[in-house]
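One protein chain omitted, others in place.
Naming follows writing order (A and B), and every chain is counted from residue 1.
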Amino acid sequence: MFEARLLKASLLKKILEPIKDLVDSANFDCSPVGISLQAMDSTHVTLITLLLRSDGFDSYNCDRSLSLGLSLVSLNKILKCAGNDDFLTIKARDEADTVTFVFESPKSDRISDFEVKLLELKNDQYNIRDSDYSAVVKMPSAELQRICRDLSIMGENVTITANKEGVKFSVSGDSGSGNITVRPTTDTEADLATTIESKEPVVLSFALKFLSNFTKATPLSPTVKLTISETDPIVIEYKIDDIGYLRFFLAPKMD
Amino acid sequence: MFEARLLKASLLKKILEPIKDLVDSANFDCSPVGISLQAMDSTHVTLITLLLRSDGFDSYNCDRSLSLGLSLVSLNKILKCAGNDDFLTIKARDEADTVTFVFESPKSDRISDFEVKLLELKNDQYNIRDSDYSAVVKMPSAELQRICRDLSIMGENVTITANKEGVKFSVSGDSGSGNITVRPTTDTEADLATTIESKEPVVLSFALKFLSNFTKATPLSPTVKLTISETDPIVIEYKIDDIGYLRFFLAPKMD
Partner (left out) sequence: MFEARLLKASLLKKILEPIKDLVDSANFDCSPVGISLQAMDSTHVTLITLLLRSDGFDSYNCDRSLSLGLSLVSLNKILKCAGNDDFLTIKARDEADTVTFVFESPKSDRISDFEVKLLELKNDQYNIRDSDYSAVVKMPSAELQRICRDLSIMGENVTITANKEGVKFSVSGDSGSGNITVRPTTDTEADLATTIESKEPVVLSFALKFLSNFTKATPLSPTVKLTISETDPIVIEYKIDDIGYLRFFLAPKMD
């Protein structure tokens, strides 16, 4: 028997938003520790990992580990029926072939339950090594979203140049070429400050299409962390309150 | 000579909104008592009735009854030219083949008049008997709109189960199946309370497409009344302030 309760159904909506356009279906691995997910997009260019720790839930019961294989298309349709302030309970019996999502309005005058068929999905596990980073950038997530959206208008790829002085996002296309440079800010409110931890200057290019998609996770967190390395995929991490994180790994473009 | 004046042109806009996608043209029957309309959608599945009592108008002059056959497509275009706070006057001379709509801005600095050709339409009258209901549900209109919108994502038909304990809206589709249950609320403000008057439990299915269309009438009234019967079409009624009502009749789906 698995049963987990979140005080805000909107959290699951926000998590699904940046994932659903990259991945059709995925295993939500439920264990006493929490819920985790690992999934690659269909073109095998980006890897998504999610962790929701059990202690971050309002209540959490998981006798033994189980994998909930879900169509993200179906899950998305169901979540559209949840009010943002609804409580969400996820329920699955052992050996069951369905999972139930229950939404309760805060005033308890409306209760909705949706049942979805579970899918049998291969459970690929990816070994993710702790990369030896060249630069770690922490910046407002809305700022990264805006930069990706703006530069997408002008070209398909972005070159990220990071050093102590700042992070430069460069694009080149038919309309011209451009750079947006973000500088460290020490004076603003700590939460939204841009900080750069740089071991060595680094220059890498990425497909804007994927970066833009990742930034749909912006509502999850006011800040985003970019871990940039010459030898490993870039890691874009959105912290999820006190409960966990959503991470995107993207391999750089080769010249 | 017919001349009727409303203090808010927006009222006619709101009335037209849920009708115009179901019916192309209709007779507005004007008499000393008021304006009434009866129309079936082109597939003859749903019947719409409208009543605007003469005493609800700011001024109302109707010497003798006349039928204004109007293209709702044209009327809708004309109403788009009215400000929501404009005064609206509808004018038709006896035996005339046009009707004039006059919009005046509250500050009187803009006055618009639009003339539309009248259509010769068959004047079908439908006998609507007072049905012996199984359940009468009064609920917030925004809540019904939301339920129809949400469930439409998951399937084409909704099954409504009503009894003393609550009203359950159920849907089933490729993504899974779900239920939204609304319970009576006695404690909230009387105006927006959900109340259920149940003579006998009832279970009926309806096409969500039509129900969703009806709920475009939501801006007309904060509440909506559903009269459900095993032997008659469901009646969805929106009260229009102190002036009348807009009602939709929909036959249930057979198994």
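Remarks
Simple rule for what comes next: contacts are C-beta pairs under 8 Å (C-beta built on N, C-alpha and C of every residue); 3 or more make two chains touch, one makes a residue touch a chain.
Being a predicted model, the structure only gives us computed values, none of them experimental.
For the options B:Leu7, B:Val116, B:Leu192 or B:Ala251, the residue in contact with the chain missing from this view is B:Val116.
Check B:Ser74, B:Asn163, B:Thr181 or B:Ser205 against the missing chain and you find that the one touching it is B:Ser74.
Among A:Ile180, A:Val203 or A:Ala251, only A:Ile180 touches the chain left out of the display. In the full complex, chain B makes contact with the omitted chain through residues 71, 73-74, 77-78, 80-81, 98, 107-117.
With the whole complex as reference, residues 143, 150-151, 153-154, 174-183, 185, 188, 194 of chain A touch the missing chain.
Everything that follows uses one rule, which is that only the chains that are shown with their structure count from here on.
Distance from the chain A centre to the chain B centre is 44 Å, each centre being the mean of its Cα atoms.
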